[in-house]
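A single protein chain has been omitted; all remaining protein chains appear in their positions.
By written order: A and B. Residues from 1 in each chain.
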Amino acid sequence: MTANFRSMPVIALLTIVSLPLVIMYVFTLVDTFTNTEPGSLVPNEFTTEHWRFLWSPDVGRGSVWVATVNTFIFASTTALIVTSISVTAAYALSRLDFPARRFFLSGIIILHAFPTITLIIAIFLILQWLGLFDTLIGVIIVKTALELPFGIWIMKGFYDTVPWEIEMAGVQDGASRFMVWHKLVLPQVQPGLAALLIFSFLSGWSEFLLPLVLAPGSDSQVLSTYLAYFLLDDSLEVDFNLFKSVGLFYAVPVILIYLVFQKKLMNIYGGGSKG
Amino acid sequence: MKHLTLGTTALLAGLSAIALPAAAKDLTITVWAGGSSDADAFRIDNIKTAAEILSAEYAIMGEELNITVEGRRDFGGWEEFKQGVTLAAEAGTAPSIVVSSHLDIAPWSQAGYIVPVEDYLDFDTFPLNDIYPNLLEIAAYNGIQWGIPQDAESRPFFFWKDTMRGIGYSDAEIAALPERVAAGDYTLQNVLEDATKAVDLGLVEKGYGFYPRPSNGPDYAQFYQSFGGMLQDPETNKLVLDKQSMQEFYQFFVDAVEAGITRKNHLGTDWGQWYNEVANGKAATWHGGTWHYARYTGKEGNDDFFGTIEFSLIPSGDANGRANTVTHPLVYLVTNQADDQDEEIAAQLIKIASGPRLNSLHAIKSAHLGIGKQQSNIELYAGDQWASEATERLLSTANAQPNHLSYGAYSEAMFKGLEASWTGAQSAADAVADLETELRAKLGDELIVR
Partner (left out) sequence: MSRISKPRFNWLGLGFLAPAMIVVVLFFLAPVIMTAFFAFTNMSTSTGITGGDYLLSQSDLRSLANTKASAATLDALENAGYRVDDAGLARLAEAQGPATADEFRKLHEGDLFTSRRDMERALKDLRQHRIRSTRDRKLAAELFTSSVMDQRFDTEEAFRAALMTSGIEAADHDTLVDEAYTGWIWTTKNIELLASLSSSWRYAMNTAIYVSFTLAFNVGFGLFLAISTFYLSPRVAATFRTIWFLPRVLPPVLYVLMWYWLTWDTGIISTLAGYFGVAPRNWMLDTGTNAWVVVILINGFVGASLGMILFSSAIKAIPASMLHASEVDGANRWQQVRYIILPQLRWPILFTSSYQTLSLLTSFEYILLATDGGPGGTTEVWALAAYHTALNNYGGNLQYGLGAAYALVLVVIGIVTSLLYLRFFNFRELVSKPRIEQ
């Protein structure tokens, strides 16, 4: 280890700047199972009362379990659709030539960096025409559409890194372009596929504004709006330990997925994306 | 079929549909109540009771009517509630009955979201003929009775008695405050002085001399009125921007900040914290609503409301102004539904729920004021000291904000200007100039600038 790689000062510095986050994480975890005297930092008793929202439906807005199921449906469906649509569209943009390809490509790039939530009035109107306002399906479609440019862009990045020689070889052997894509190219972009799937799942799980505005009913609410209700409602007592328990319940799947699939997810920020 | 638009054919179709011998009818009535906490549960529960009564009435008439009432009041804030109702109405999935501000009548009736209850109800019959006419007037727009008042309230000014004693008021002088305020003898300038004294003497912390409502609300229109401002021109029904009154009103809050009696960052204070502080004497003076009584004496644990707190009208700003208070009743509204009969039943339900007995349940539970004269004959209501004193001292002079299509834009803009001058982002004069620009652009002909 050379002098410049001596690590103690760096670790010390990093620890200090990371302290706020670490404190937040630790207390979020601890506070959900304990009570603390006001003005003190050390908990004085163990309790499960902050988790009462799991079994008593009166605590929050509707049942947390309905919200959980909705969130799961929302996130997984969005992830599946985004990934499956991106995977074909990105291939087309990366490797196939067709009329107005440049136009499509630049369109995707522009949309990819675009104010999405500001369009929500117009989106509402379209959903209403389709009779999908205040339904989970409606929010799923909208979320999918808003996520697609990003998904396509990422997948295109992965396709771009696949060597041309693979396809050339396949085409020369007489396989159709579809077969070449299906049998030869697709396996090459597996990491990208997995990364996009995880990424869109996490993004769907966290989505807040779209369900808030487009699916305000109790039947179609998701965990983000369930939790936000505690923050928005003035008439509720501020009970951070309860809020944190709900929040932790909401975040556990996300954290698990992240910890398990960390490496796969990082691909999205790595080699795949050029821009 | 919206309201009485029908040509004769449609009318006949409608009549025959109603006249047919009805089989058992199952109906789900949804009620959405905005701005409602646990104490306001009777806004919905009364509809449930009404449904039972109505079913019984139908049964006697030989018709079987099964009504399921589904209530909802978990919307977050007013913002989310109104957004929800509006978008649902646009999407055709609006609830059958909405409990909202009377100010929503103008835009919602224009947009066709609600139907006039007078199309379904006979206002010559009890309990509708028992409701205070001025309250009914507040639920009417363009000469049409769109809704039924659900409750009444007003927004008083509060003094913490101990603090007032600390700066030299005798008990008799404190007791005389409401009358002095009403007579225009004790003004907002006196509030500035007394609150400054309270802060200087250390009786309350800096920023707690005058402790206003921490968010937007009808309350702020009161201070505009205190300085002689007028919201609506009675002749033309146009909205009025009185620039001088508006500027003096903004300036009062700027002065309060400068004097150190109000915090510059006060707006946005958590409501829970706010209630707790005012109910327990942390603030020398503040303003709120009659319904706060329930919260102060309930959740916040002030057991001696009348011993610790004096209340009055909002004092006049100066010699040109007037002491006043705004009443901002919520109203029951019936939304436009595909089936005319659903609207009719919804209207009948809110009529029953407006009876003195049911309404008193809500009034006393939530510390609101009653809507009908007969409520003084209901023991539950008559025995309540707060309801009777507040009615007497405040409601007789209370005025409501105008039901006008553009009042929403007007009041949002007015608050934005207040916010900008309060926090020091703009001078009061600049804020008024901006307000004028915005209102002229948005209201056009519907605005009179003075």
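Just so it is clear, contacts are C-beta pairs under 8 Å (C-beta built on N, C-alpha and C of every residue); 3 or more make two chains touch, one makes a residue touch a chain.
Note that the coordinates shown come from a computational prediction; the quantities given were computed from them, not determined experimentally.
Trainee: For the chain left off this view, which of B:47, B:65 or B:106 is in contact with it?
Mentor: Candidates B:47, B:65 or B:106; residue touching the omitted chain: B:106.
Trainee: Among A:66, A:111 or A:184, which one is in touch with the chain left out?
Mentor: For the chain that is not drawn, the touching residue is A:111.
Trainee: I'm checking contacts with the chain that's been left out. Which of A:54, A:73, A:184 or A:251 qualifies?
Mentor: Result: among the candidates, A:251 touches the missing chain.
Trainee: For review purposes, identify every residue of subunit B that touches the missing chain, sorted by number.
Mentor: Against the missing chain, subunit B presents residues 2-6, 8, 11-12, 14-15, 18, 77-83, 85-86, 90, 100-101, 103-104, 106-108, 110-113, 118-124, 142-144, 215-217, 236-237, 264-265, 267-270, 273, 344, 405, 407-409, 411-412, 415-416, 419-420, 422-423, 425-426, 430, 434, 437-438, 441-442, 445.
Trainee: Which positions on subunit A touch the chain that was left off?
Mentor: Considering the whole complex, subunit A reaches the absent chain at 2-7, 10-11, 13-14, 17-18, 20-25, 27-28, 38-41, 85-86, 88-89, 91-99, 101-102, 104-126, 128, 141-142, 144-146, 148-149, 152, 164, 167-168, 171-172, 177-178, 202, 205-206, 208-209, 213, 223-224, 227-228, 231, 238, 240, 243-244, 247-248, 250-251, 254-255, 258-259, 262, 266, 269-271, 274-275.
The criterion applied here is as follows: only the chains that are shown with their structure count from here on.
Trainee: Could you list, by residue number, the parts of subunit A that touch subunit B in their complex?
Mentor: Interface residues on subunit A, with respect to subunit B: 61-62, 124, 127-128, 133-134, 212-213, 216, 218, 228-229, 232-238.
Trainee: Would you pull the subunit B residues touching subunit A in the complex into a rising list?
Mentor: 37-38, 72, 74-77, 80, 83-84, 87-88, 90-93, 215, 270-273, 299
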